[in-house]
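Here the complex is missing a single protein chain, while all its other protein chains stay put.
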Amino acid sequence: LNPFQWSVRVYYEDTDAGGVVYHTGYIRFMERARTEWLRARGYSQAQLIQNEGLLFSVVNLEINYLKPARLDDLLSVNSTAQVSGGASVYFEQEIYRDADGQPLARARIRVACLDAATLKPKRIPVTLREALI
Amino acid sequence: LNPFQWSVRVYYEDTDAGGVVYHTGYIRFMERARTEWLRARGYSQAQLIQNEGLLFSVVNLEINYLKPARLDDLLSVNSTAQVSGGASVYFEQEIYRDADGQPLARARIRVACLDAATLKPKRIPVTLREALI
Amino acid sequence: LNPFQWSVRVYYEDTDAGGVVYHTGYIRFMERARTEWLRARGYSQAQLIQNEGLLFSVVNLEINYLKPARLDDLLSVNSTAQVSGGASVYFEQEIYRDADGQPLARARIRVACLDAATLKPKRIPVTLREALI
Partner (left out) sequence: LNPFQWSVRVYYEDTDAGGVVYHTGYIRFMERARTEWLRARGYSQAQLIQNEGLLFSVVNLEINYLKPARLDDLLSVNSTAQVSGGASVYFEQEIYRDADGQPLARARIRVACLDAATLKPKRIPVTLREALI
C-alpha cells in the first residue's frame, strides 16, 4: 500500500529565529496532508461539518524531530491511515526534504470523529468509513 | 486621554528566520490589546458572540513597521479608540519596546461590528457603545 | 501586463472561532505569493540571504477586507509589482475565491531591501533589479 503524498513549501511564516521551521510547523503540515488525504477520498472538512455534522479532531499525537527544515525547502508529507471500527483514524506521517531525501519528522496521530455540535465522539458513518479505507 | 496599555512578550513562535518578529506578529499583538481593551470595559468577545450575537471584525488596517522586535523582547501596545455613531470602532495602536522605549510599529485599524450569524454589519448596541466610549 | 497568480488552500490552521480566515491569514497568503513571484524570477529568499546578504522586509502595508474566506476555500492571490530605483518594491495584491470569483481582500505593500546582517536599507543590486522588472 502506497502512502498518500502531499507537498509543502516552507515560507517565512513557518520559520523561527533559530533559522529553521518552528516545531509546531511540522504538525500543521501534517494536518494539511491529512486534509488532502480526506479530499482525495471525496470529502472536505467543511462539507463534513455542514452535511454530516461531524469533524475530525486530534486526540493523541507523538512526534520525533529528526532534522530541521529551512526557509524555501520543498517538503513531502507521506501519510498512511488505518480506520478503526469505531470513531478513530490512526495516521503514521513522515516529512522529508525533497532535495536530499532526508527524513525530518515522524509522527503517530490518533484522530477522533466528533459530533460538530457537542464535540463528543461519534461513530464514523458507514459510507464515509468505506470511502476512507 | 491616556491610551490603553497592554504588555506582550516575544516568544520563538512569533519570530522568523530573519531573527525578528514576523510582520503579522505585530498585528496579532494589536488584536490581543484590542481584546483586553474590550475586557477592561467589561466585555469579552466570547460573551459578545453568545449573548449579543455580534462580533468585531477588522475591515481596514494600515501599519507602518519602524524597527524590528526580537526574541524575548518585552513590548507594550498602546491603543486609543474612537467609537462611531454606527457600526465601527477606529483604533490607533502603537507598539514599543520596553527596554529602550523605541516605537516599533504604528497602525490605524477600523473594526466593524457584525452580526455573528450573517457576518453583516450591525449597529453597536447602545449599552455596549456607552461602555466603550 | 498580467498579474502574477498564486493559489492558496484554506486549512483549519488559517481559520478562527468566527468560522472564517483570521485577519492576518490573508497577509500571510500575500507573502507566500510575493515569495513565489520572486522564485518565478529566479530568486529564493534563502539564496538572497546566503549569497547576496540581503532580505526583503515589509515596511508599510494597507489592507482592505471585503469578504471572508472559509475552511477549504481555494483562493488565488494576484500580485503586481513596481520596482523603485532604490531599495523598495511596491506591490498591489488581491485575493479572490476561485469558486465564485469574489474579491476577498486587497492590499498595497511596500517592501524594502535590507542588509541581512544590519537590517539597514540597501540598494537593490542591478542584476536582481533587472530580473525583477
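The first chain written gets the first letter, and so on, giving A, B and C; residue counts start at 1 in each chain.
Assume contacts are C-beta pairs under 8 Å (C-beta built on N, C-alpha and C of every residue); 3 or more make two chains touch, one makes a residue touch a chain.
On a predicted model such as this, the values are computed, not experimentally measured, just so you know.
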- Note on the structure: Check: shown chains touched by the absent chain are A, B, C
- Task: Could you tell which one of B:5, B:44, B:82 or B:127 touches the chain left off the display?
- Result: B:44
- Item | Among B:28, B:67 or B:129, residue touching the chain not depicted | B:28
- Hidden partner sits against chain B at residues 9, 11-13, 28, 31-32, 35, 39, 44-47, 49, 70-72
- Item | Touching residues on chain A - with respect to the absent chain | 17-18, 20, 23-24, 27-28, 31, 49, 55, 57-65, 68, 116, 119
- It is residues of chain C that touch the chain not shown, namely 12-13, 15-20, 22, 24, 70-71
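Throughout what follows, only the chains that are shown with their structure count from here on.
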- If you average all the Cα positions, which chain's own average lands nearest? C
- Item | Between chain B and chain C, centroid-to-centroid distance (C-alpha), Å | 23
- Task: Between chain A and chain B, tell me the centre distance in angstrom, where each centre is the average of that chain's C-alpha atoms.
- Result: 32
- Query: At which residue positions does chain A touch at least two other chains?
  - Reply: 12-13, 70-71
